[in-house]
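A single protein chain has been omitted from the complex, and every remaining protein chain is retained in its original position.
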Amino acid sequence: MRTPLFVLIWAIVGLALYLVFEIFGNDYLFFAGYIVLQYIVLATAWNILGGYCGYVNFGSAGFFALGAYSGVFLYTVGQGVDDFGTEGFGALMHLIFPVPVPIIIVIGGIVAGLVGLGTGYLTLRLRGVFFAIATLALAVVLETLVVNWSYVGGSRGAYIIPPSEIPIFGPYVQFLFALMIVLVIVALTSARLIERSRLGYGFATIRDDELAAEACGVPTLRLKLIATTISGALMGMAGAPFPFYIGYVEPASAFNLSYAVNAIAMPMIGGTTSWIGPLVGAVLLGSLQQLATVTISSAANLLIVGLLLIAFVIVAPNGIVGLVQGWWRKRSANTPTKTSTTSSAKPSTTSGEAKP
Amino acid sequence: MSDVMSTAATQAAPQSASGPILQISGVGKRFGGFVALDGVNFDVARGERVGLIGPNGSGKSTLVNCICGTLQNETGTVTFDGKAMNGLVAHQRTHLGLARSFQLPRPFSSMSVADNIRVPLMYTVATRSGHHLSHAELSDHCHELLKLVSLEAKGSHRVQDLTQVEQRKLELARAVAAEPKLLIADESMAGLSHSEVEDIVSLLLQLNERGITIIMIEHIMRAVMKFSQRLVVLVSGKKVADGEPEAVVQDPEVVRAYLGQ
Partner (left out) sequence: MELELLLNALVAGLLLGGFYAAVTLGISVSFGILDIVNIAHPAFIILGSYVAYIISSKFGIDPIVVAIVMLPFFYALGSAIYQIYYVSFERRGQEALRGLAFFFGLLFVTEVLLILVFGVDYRYVEAVYIGPTLHLGILEFPLRMLVPALVSIAMFCCLQLYLSKTFTGRAIMAVSQDPLALRLMAVDPTRIKRVAFSISIATAALAGAFLIIIQPVVPSVGRDYIGIIFAICVLGGLGSLPGTLIAALLLGIIESLTSIYIGPSWAPAVAFGVLLLTLAVRPSGLLGR
């Protein structure tokens, strides 16, 4: 399937979802749906580095929060824009601020992407394990920095007051929901494009055997840096609208461990070898958690996620998608005419696209 | 056979004027307190067939790793095709025309057999020539390379479904796919039957005829003697012999190294 068609299909799905929710008329659907969509982006982003390249990121919360706090920062500057006066520089500031949310998303992505690049540059020459630990370290360092930065609220937190209504969409949350749908399409399309391109092959070789990959001419460090940057940027983009969604941002919630756990659990449960896996994992686990938070405590909720993660990692390492593929392969093997199908990755039906 | 092999030959031709294709001078490598390589020196001429032998633990694999960039030697210089390799990482050396197969096969296990061959084609051959290969060209090249090692029927199989012997052949094919000027075949014949060994030897001879310089690391003396124009012997990280195969195997020091003191 060509990419434009793929984007079109998902755009239609997204639009349909939006309209269905609108017809139901219940705001809750948009609020809960936003979170699930956000997790699709996070899970897909994590998987680009984790599933495709085999490098685990424990600090997804850090990248998410980078996006969120970029939003807080830009909002806070916008709030204080009158302090710059109306002449010269002040006029310029008034022109730029308040920054519209879509632009904030892009900026959040850039900030998080750069931090990802930097972290990668420092640690990706070492073994994957050190990278994983470094991502944990990064999240804590970032949180400490934010806690000590009173301009964005520090540990007291910051209040964000978005408009309650917006033209075309009505309630502001519906606007954010629509933005998140666009992000989901961006994330899924990027993941799928990567998978099917030369870049995707390169990532897979890094995961399978980095030493052999180098021997085959794959520039592993460069590819890992690309993966880290894209992954970080997507996570930052997912986090950027969050302050406008939730209204009050404090470090404990922005850097919450549940982001780190879910970003790992969703792709590992859904399946790490293709873009479908994180989507499946995020939709299932995300919806489950939205239901669970209202019925049982949030602690029990996280317990279930953790247990599922352990169970799948031990029993079904290729996730739900892997289980389905395995079942499909067994069926085809039993059919007399077919020889074995291709392996779980890389259906290269499109022409090889040259990528860096 | 095809453009695959002739490209390697045309690449080898222009530089065939000057000097050895590989110069190893004073190469040394330690692991903690253990000296794996101790000032190794030898040259390899263009188009030559060199056999590298030595008892287990003599440093052969470490030497290969240092030549190819998987490890960086601490002392001395590796010069390939007139260029110093110090500081260059493995993939850069592969792009310059150095390829190796691994002693224990290291296939990309999540991909099909054909896809394993695709990787060096996409990342070395395409990069080197500056234009990317279309899907059809890639498939053709893959197919030819698989034919070279009689694996053309198993292109779409998963690597896990191959036998050990087939995995070794895939390993070799993957190295050849990078269209190298110099190929290091690291124990590619371990575990093969008599006729399979013959097959690999004649394959390597064929490749050599097309202009690819080959260093063969082996324990199967029959193959080494048949294949090599020159024999180099490594013992405890030092080179102890370097010359005509017949002469080297009768060298008392070599005999002592293999049979023990």
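Here the chain labels run A and B in written order, and each chain numbers its own residues starting at 1.
Convention: a contact is a pair of C-beta atoms (placed from the backbone, for glycine too) under 8 Å apart; a residue touches a chain by one contact, two chains touch by 3 or more.
Since the model is a prediction, treat every value here as computed from it, not as a measurement.
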Point to revise | Partner chains on view for the chain not depicted | key: A
Revision key, fill the gap. Among listed residues A:261, A:288 or A:320, the absent chain is touched only by A:261
**Study point:** Residue of A:11, A:103, A:122 or A:333 in touch with the missing chain, whole complex considered
**Key:** A:122
**Study point:** For chain A, the residues touching the chain missing from this view
**Key:** 50, 54, 56, 58, 122-123, 126, 128-130, 132-134, 136-138, 140-141, 143-145, 147-148, 155, 207, 257, 261, 264-265, 268, 272, 299-300, 302-303, 305-307, 309-310, 313-314, 317
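Rule of thumb we're sticking to: only the chains that are shown with their structure count from here on.
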Study note, to complete from the structure: Distance in whole angstrom between the CA centres of chain A and chain B is 42
Exercise for review: State the interface residues of chain B toward chain A in the complex, per the touch definition above.
Suggested key: 68-70, 89-91, 94-95, 99-100, 102, 106-112, 115, 118-120, 122-124, 126-127, 132-135, 138, 156-158, 161, 174-175, 177-178
Practice item. Give every residue of chain A touching chain B within the complex, in rising order. Key: 198, 201-202, 204-205, 207-209, 211-221, 273, 339-346, 348, 350-352, 354
